[in-house]
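Excluded from the complex is one protein chain; the other protein chains are retained at their positions.
Moving on to chain A:
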Amino acid sequence: MIKLKIISLLCLAIALAVVSCQSDAEIEFKRYYTSGSVIYQTRCQNCHGKNGEGLLTLMPPLTDTVFIAKNRAQLPCYLQNGLSGIINVSGKFFDNKMPPANLAPIEIAEVLTYVGNSFGNKTGVINLNEVEKSLKACK
């Protein structure tokens, strides 16, 4: 009888450990993503829309997964320095100016992790380390 109790307790402990033990990477991702969604709402949504849909040919959408993936290393620079000139997104041309976002590198990482994993994008986490590296290489 005691044996049975010990076995069931052990089973319970293992089960709990499996459920509660998310990997560090998963926790990092969630932390970035959640903070990023708040930054997105206050700083990006006005122009790029609630669902990243943009605004006709005035504001580019963030749903072009190829653009986001291809320009991954450039995205932090766009936020830090703003963006001007003609860009081709979702097969349309945009030439509006985006002002610098005035965000700290950690905030850039958070909001990019949010955008990079919303609206159909699947970049995975874009963490502070990566953002700092990209920022150093900005032209």
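Note that in this section contacts are C-beta pairs under 8 Å (C-beta built on N, C-alpha and C of every residue); 3 or more make two chains touch, one makes a residue touch a chain; residues count from 1.
In this section, contacts and distances are computed from a predicted model.
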| item | value |
| --- | --- |
| Name per UniProt, for the chain absent here [options: "Nickel import system permease protein NikB", "SCO family protein", "Stage 0 sporulation protein A homolog" or "Na+/H+ antiporter subunit C"] | "SCO family protein" |
| Selected from A:Met59, A:Ile106 or A:Leu128 as touching the chain missing from the view | A:Met59 |
| Selected residue (touches chain absent from view) among A:Cys47, A:Ala73 or A:Leu135 | A:Cys47 |
| Missing-partner contacts on chain A, residue numbers | 45-47, 49, 55-59, 96-99 |
